[in-house]
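Every protein chain except one is present and positioned as in the full complex.
And now, subunit A:
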Amino acid sequence: MAQRALPLSSLPRSGAGLWALLVAGLVIGPVTAVIWRAGGLGALGPADFDALWFTLWQAAVSAGLSVALAVPVARALSRQRFPGRGALIALLGAPFILPVIVAVLGLLAVFGGNGLVNQLTGALGLPRIDIYGYHGVILAHVFFNLPLATRLILQGWLAIPAERFRLAASLGAPVGRLLERPMLRRIAPGAFAVIFVICLTSFAVALTLGGGPRATTVELAIYQAFKFDFDLAKAATLALVQLALGIGSALALLLLSPPDGFGAGLDRLQARWDGRSRPAGLCDALWIGFAALFLLTPLAMIVLAGLPGLMVLPVETWQAALRSVSVALGATALTLVLALPLATRAGELAGLLGVAVSGLVLGTGLFLIVQPLMRPAEAALPVTLLVNALMALPFVLRILRPELDAARADFGRLAATLGITGFALWRIVLLPRLRRPLGFAAGLTAALSMGDLGVIALFADGEHATLPLQLYRLMAAYRMEAAQGAALLLLTLSLGLFWLFDKGGRANA
């Protein structure tokens, strides 16, 4: 069981290296363009190093907590069956895809000064809880990323062949040590890496819930350098530091995660005997209850706050919604086409560049490259699709790669014996085994592409506003009620797209 069937390198990779270089170029090219325009790199001051230190440790703590909490939640979801489980799993994906400002308002409705928690503690005569501070930043990052970690780890659980659980149960063998720990060792470092990198580029969340300048991240310093000082050299330098940190840590973690050693199964529906004892059942129920309460209460508050606003939404908002959905579908198609050949270790590293790079610097670099060739507004649509795809790739690859590696290891030799190669290999052997992760990945990409896109601010001409932009416009015009309606619309559409794709892939989950 510990031996892999075939060295992975001996299987065809459809020129993955070339694809990886292409994707890396799409990030490194624009950053280089900014450095070139700036005429070099800039110097960093003491405040920048403070920001760097805060960025690093909050990202590490946020990612560590997200993954640690996700393990028991995912285990509970993997071994218990109850009505509404599918809907709960889909809903748990929601926080990750919310625009920052919407999620923050939802969190504050629960944990803020007048939030539910403080109303409760007030009624009980307990001291008020203050959310603002380092703990607020971490709470928000766990709120955003616990669902992603849970889904990544749950997927690992569901990928353990049903026959192994049956065997373990009949032998009375410890499931945890033999099946679950090896799976976690394989999945958890990658999940940590991708969440760590997301938290590195956090900005508005950290600032708002951090309560002030102590919670300054590198991304804020980049924003300041670009917007206020127009100091491209400094912005580029900070972006390079951020990139190096993200890629360095991701590289270390991905190298650490061992390959799969389970061997193939027969795709039977998993039956779990280990979750049937009363203590195990109780423990699982507690974890599921905790996750549902923590993640769904803020969402419920967003829905409640948004309902009155839905009635007063201007026509522009509905048009923007339609536009956002089309962009999301286009970006999803592009991302999947890019992702399949990239689902290798090199590809995943190249893909991580997309989320490790500062959106502002990426957008500026693309603008500098496009501008001599055509009017930037004409490039707005392709650039939007490309940037969306770049942003979603790291998540998609993290979802696809473990499953694809497993499929190659389990069936690669058989396929090679039968002479199945190239397109046929994908069609007959690999894609059918990727149904579940592909559905999840497509859903996530579509939902993420509905979300915030500060990156293309330079390309926009104002004619084709997307829904998140429209939401900000409503707020800027004091229309807070309509803005909350738009937030609800955005939440509904993102979740709807996510659910549709994910459902398609989760036929037997």
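By our rule, a residue touches a chain if its C-beta (ideal position, glycine included) is under 8 Å from a C-beta of that chain, and two chains touch if they have at least 3 such contacts; residues count from 1.
Heads up, the rule we're going with is that contacts and distances are computed from a predicted model.
Unshown chain, UniProt name, "NADH-quinone oxidoreductase subunit H", "Energy-coupling factor transporter transmembrane protein EcfT", "Inner-membrane translocator" or "Thiamine-binding periplasmic protein"?
Options "NADH-quinone oxidoreductase subunit H", "Energy-coupling factor transporter transmembrane protein EcfT", "Inner-membrane translocator" or "Thiamine-binding periplasmic protein" narrow down to "Thiamine-binding periplasmic protein" for the missing chain.
Give the residue, chosen from A:W19, A:F143 or A:F203, that touches the chain omitted from the document.
A:F203
Check the options A:G40, A:G86, A:G122 or A:P213 and report the residue that touches the missing chain.
Of the listed residues, the one touching the omitted chain is A:P213.
For the full complex, which residue in A:A16, A:I101 or A:A321 touches the chain that was left out?
Of all options in A:A16, A:I101 or A:A321, contact with the hidden chain holds for A:I101.
List the residues of subunit A that touch the chain left out of this view.
So the residues of subunit A touching the missing chain come out as 37, 47, 101, 104-105, 108-109, 112-114, 132, 203-204, 207-214, 216, 220-221, 223-224, 226-228, 230, 305, 314, 316, 323, 325-326, 329-330, 364, 367-368, 371-372, 375, 377-378, 381, 457-462, 465, 469-470, 472-473, 475-480, 483.
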